[in-house]
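The other protein chains are all here in position, but one chain of the complex has been omitted.
Per-chain residue numbering starts at 1, and chain names A and B are given in the order in which the chains are listed.
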Amino acid sequence: MSGGLGGFFAAFFTFIVSFFPRAVMQGIPLLAGSTGETITEKSGHLNLGIPGIMYVGGISGVIGAFFYENSLHGAEPNNFLILFIPFMACLLGSLLMGLIYSLLTVTFRANQNVAGLALTTFGVGFGNFFGGSLIKLVDTEIPSIALSLTSSHFRQSLPFAEKLGWFGKMFLSYGFVAYLVIVLAFTAAFVIKRTRVGLNLRAVGENPATADAAGINVNCYKYIATALGSMIAGLGGLYYVMDYANGVWSNDAFGDRGWLAIALVIFTVWKPNVSVFASILFGGLYILNNYLPTGTNLAIKELYNMIPYVVTLIVLIISSMKKKRENQPPQSLGLPYFREDR
Amino acid sequence: MKNKQHMPLFHVAKRASIKWYYAFLIRAAAILLALVAAGIITTVLTGLNPFKVFGALFTGAFGSKRKLWVLLRDIAVMLCIAIALTPAYKMRFWNIGGEGQVLIGALAAALTMILLGNVVPHAVLILIMTAASVLAGAVWGVIPALFKAKWNTNETLFTLMMNYVATQITAFFIIIFEVPKGAGQIGIINQSTNAGWFPALFGNQYLLTILIVLILTVMIFFYLKYSKHGYEISVVGESERTARYIGIKVERVIIRTMALSGAICGIAGLLLVGGINHTITTSLVGGRGFTAVMVAWLAKFNPFTMIATSFLIVFMQNGAGEISTAFGLNKAFSDIITGIILFFIIACEFFINYRIVWNRRERKEEM
Partner (left out) sequence: MEYRVPAVRMQNISKTFGSIVANDHAELTVYRGEILALLGENGSGKTTLMNMLAGIYYPDEGQIFIDGEEAVIASPHDAYKYGIGMIHQHFKLVDVLSAAENVALGLKEKGRLNLKKVAERITELCDQYGFELDPWEKIYNMSVSEKQTVEIIKVLYRGADILILDEPTAVLTPQETEKLFTVLRNMRSDDKAIIIITHKMNEVEELSDRVAVLRKGAYVGDMLTKDTNAEEMSGMLVGHPVELSIERPDPVDPKPRIVVEGLTVRNEEGLLKLDDVSFTANTGEILGIAGISGSGQKELLEAIAGLQPVEKGSIRYIRDDGTEDELTLKDPLTIQKMGVSLSFVPEDRLGMGLVGSMDITENMMLRSYRRGNSLFLDQKNPHKLAAEVVKDLSVNTPNLETPVRRLSGGNVQKVLVGREIASAPTVLLTAYAVRGLDINSSYMIYELINRQKAAGVAVVYVGEDLDVLLELSDRILVLCDGRVSGILPGRGADKKEVGLMMTRIRKEAADEE
């Protein structure tokens, strides 16, 4: 009690400085997933394949990194390639997933829920299968695969971050993918709200028949939104493995983050810029139980994990009760569009 | 006349109807193509002979008496969840909360077993478990229905979120009742007394579970096809305006149907705990709530067809266990194959609902 109030604030500050970066690191994959999903949903497609896509994004990056690292045979890695190869592999993997989804739901007009769930089954299986295969190739005791070399490059923070004390730790200590995802989220929000393309995209998701009549190529917008959304979501998987998990892939470790990303979309009422902050909040809630005072009942800690979902439900309910039109899901979300149905 | 209009090669038109055998052929072709694609992918990914891998699927699924019973058991659980979701889908209520509804039903059964295991007689305990599971599942189903009926809250997103609420509530109770303290798991409940365990029939532990699901399947089939409630569900699903025109209270039908859907999910949870696992974990349902959505959809929401579709899916998943041991492959390989088969079947529905009309070339030749 010696410090009194000052002591309390000092302790609180120390806590925030250590807690905040961890919340951010938890939040980035969610932010990537939700930004990707928001773009897709704005085109009228509820992509429940996002969890699978994020798995594929992660494992694709791992595969790229694995083969690059193994091709080195102990030589010094090329500083560009070691980032570029996993990065492009991740984008390619998630793009393919997005294309499967759009082929099924846009061209073949399949039920979006079913196609999305199938994609998640496939994606999670894909991730775990290749994860497992690689693990077998390495032949270790531990059922995981560690790409510490690649990871160290991905985790490279700004050189002067450490010199800036708490500020550096809180805001400058992350790998480049984190900043990229944040920039993408803000960009997505800007594009959706302020540009011609965004306006047209919103019209496609709200009322495709009207968009069609206004001369907008509805299917083209849907394809691009889904493909782009998938690639951004895939980055979340990549960030998770390479940065958050220190390059260690273990099967199923990514967990339910994909679903949480979808929850985040609802929570932020389809606004990626809000998601930048909300994802940190969700990330914080995700790890909150690690920071509860020791002695807190473990069972209670489990209930804390429920909070993100419960608040999302509350947001969903309140926005449907208030019927504020801007906060509703895109009007034709989940419905296939067929011009001749009119 | 200058007609610069670009004439597409074909256009897509909705089919008015399709002969059943034609639809059947399209689906069969899709499955065949899917298997070919899966075979190619198997070879590319693993370098193995795809026929051998498919062969291993069969031994994995049917290889021994025990494997066969496990297969039947898993089909039963999948089928149970699928038929539970069906009434909701008939009503066009996109319930993807099967996962949570099953889990909460399982939790109710497990808690009853723990709390009343040594208090009431065995038969009474099973009755109370059943009541608890049905009630818990129904409540979990009714909550989104209430909001849908009253405020038209998006049911897909709502039921999706409810899954994770159920998971965390389960995690909470697992810690409360963990055995031993600090283990973070409950372990087999009533191991010594077997209280609340479903009795074995003819010496088989799973037979009762399978029979219950079969009876439920028949009941749901008749409920949907021949009961007044089932009829109302179809009318509401097809056209709310018609429903109101003939005086159906749409809100009431939505809530009632979701109570039923949730209740049967609850029974699936009961079967998992009382009949099969005798314990509860947060991953007890293991994604089957989602897979069942696809099972039900593939069967066009016909409960009897669902027997076939759940067989297809469960066969893939169980057979893959063998693949992992025989070839040193990962069990997740089955998910990849399942995914591929699903993609093909989903895509083939397009060719059943639409036809492609090749535009005549006449005009082109004129130019």
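Quick note on the criterion: a contact is a pair of C-beta atoms (placed from the backbone, for glycine too) under 8 Å apart; a residue touches a chain by one contact, two chains touch by 3 or more.
Source: prediction; values computed, not measured.
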item: From A:Thr14, A:Ser71, A:Ser148 or A:Thr195, residue that would touch the chain that is not displayed; value: A:Thr195
item: Residue touching the undisplayed chain, where the options are B:Gln191, B:Ser227 or B:Thr325; value: B:Ser227
item: Chain not shown: contacting residue from B:Asn118, B:Thr242, B:Ser283 or B:Thr325; value: B:Thr242
item: Given A:Ala214, A:Ile300 or A:Ile318, the one touching the chain that is not displayed; value: A:Ala214
item: Positions on chain A contacted by the hidden chain, ascending; value: 194-196, 199-200, 202-203, 206-207, 209-211, 213-216, 325-326, 328, 331
item: Residues from chain B at the interface with the omitted partner, ascending; value: 1-3, 5, 16-17, 222, 226-231, 234-235, 238-239, 241-242, 244-249
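One rule holds for everything that comes next: only the chains that are shown with their structure count from here on.
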item: Inter-chain centre distance, chain A versus chain B - centres from mean C-alpha coordinates, in Å; value: 27
item: Residues of chain A that touch chain B when the two form their complex; value: 46, 48, 100, 103-104, 107-111, 113-115, 117-129, 131-133, 136, 251, 256, 259-260, 262-263, 266, 297-303, 305-306, 309-310, 312-313, 316-317, 320-321, 323, 329, 333-334, 338, 340-341
item: Touching residues on chain B, where the partner in the complex is chain A; value: 12-14, 45, 94, 96, 147, 151-154, 156-158, 160-165, 167-169, 171-176, 184, 287, 290-291, 293-294, 297, 328-336, 338-340, 342-343, 346-347, 349-350, 353-354
